[in-house]
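With one protein chain removed, the remaining protein chains of the complex are shown where they sit.
All chains are identified by letter, namely A and B, in their written order; residue positions are counted from 1 within each chain.
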């Protein structure tokens, strides 16, 4: 009669090359689309209207890209971050196939790096996670690294393996969904007239709107993605009695707010880097600004790509990111670097 | 490199005859039905059960009429009421076609009136809005008027145009959904035995129940309808730090509460007038009472119509509407005048 509950993996439980099959596959449907609208001020037309998606060459409106990410990410939490001290970053994320209503998602991770900290009490683990659909096709992949506690601090340090991660997904490795065609794109229905060519590298956009976050809302969202990390739900999990908001909630909130100025940045196809700069808690009013980092073309008709920095803050003036010491300012919540597809 | 975000239209941006195509079409499904049940104590059988709807001659349970209204209304907010000082009223609303799961809704408005205020800093704008489905059929229409700020107070006043609005939709202009038949209506499953003939003009009904509103709930609802007006979401948008509750949230709450006493007032087909008498904020306990204003027949088998005043309050005794000065009492939130279809 063994213990039935799992305490999660500790640093010494990870080995480069190890494959982890995450539990609890999930069938998604049109409800997840409606719930994304309920939880975030999401207005990108391709994810709101089947008709608009069809006019862009898709068979229906797919699941919002960040929702697909959250569903896959949620599955990894019990295996990767239950004993995580910190969620250090993301890199190399690519969306490879749309997720359609009725698809069933599951997740598999490979450990691609480990490095024990000098303290000997914790270490950094890098994993490459893939989300798969019911046809065993990879719908998205990303690398994430976390700091994880050791259970047995006397366990010997493993050989250090640090993966070679590119600073950004090169534009020619972005995958455009099959059939996507922006040559008859309806800018009136999409909400803004701006084409990819209207954005200049270095341009910054203040997305103006703000949303004050309530406890119930972030918990509903985080649970919906089956992310059950206790710091998000249990006031007794942290000494100060606050519930930390799942970083992905801030990502989706900021992405939705960015509609005002980036209504045509329809599909997220790559995520180059992402840092949760400071914790977010209920009562914070989340705002967002963007900076254009790069522009690219694709082979699909009328479809260009824009590389964007998306910053979420809880106040303070827009466009300020780091202090003189090079550290993120205390009101910066998120610094995300991603590629979006946009009409040329 | 033009500014990418929109500051919304100001009073001087509206001209009678102007047509505004609102952005972000939205496909609705059975999730919106479930969410309407989650957000409001909605129990009308025709909107709860496909089987019940079929027994009334419809092919399935349609989208709740007020949800259809909210979805259309939400689309107009960025174009009509972003700079609105006040939402002054509704009139002449008719529901023309049921909205079925899978339908995609969009909205178009025509400016039908403008009148600058004597102060010269704002004016009243009247618009007639139509909601359309993917077949370009109008599913509902309504007139709304709002007070909007001028951006340039030195801009000349436009010629005043005030639309001629009827005090009520005449009963013979109400549209009964094709096939609707209440001749085999199941009063037991619907929840109450009262037919249209059981209601007398002048009769008043106290709907008894109350719901105390939470911030998270009204924000979830308002976002679900893709209404992104900042006063509903951002505590810094108003000097007193309160978030105003979307008036439509109060409408749906009161309509759902009216089930207790009006369980058979199944379908809303006309809205004659509507006033948000006082602002509603989280913590208010919403109650409702109704008054029978008129009765009518229709050509459909067993289908009659009842004209009802629906009043939402946040306390105080029922059936009191205005003070001796003729103004709405401070606890009155909503005064709505609508037509519902009911078994004869």
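Everything that follows uses one rule, which is that a residue touches a chain if its C-beta (ideal position, glycine included) is under 8 Å from a C-beta of that chain, and two chains touch if they have at least 3 such contacts.
Small disclaimer: the values here were computed from a predicted structure and weren't measured.
Set against the missing chain, the residues B:178, B:214 or B:297 yield one that touches it, B:214. Only one of A:216, A:275 or A:293 touches the absent chain when the whole complex is considered: A:216.
Only one of A:9, A:43, A:106 or A:287 touches the absent chain when the whole complex is considered: A:106.
Although one chain is not drawn, the whole complex shows that of B:152, B:188, B:240 or B:324 it is B:188 that touches it. Remark: the residues of subunit A touching the chain excluded from display are 1-2, 4-6, 21, 23-32, 34-35, 78, 102, 104, 106, 134, 214-217, 219-221, 223-224, 226, 228, 230, 233-237, 243.
In the full complex, subunit B contacts the hidden chain through residues 29-31, 33-35, 37-43, 45, 48-52, 61, 188-192, 194, 198-200, 203, 205-212, 214-217, 220, 260-263, 285.
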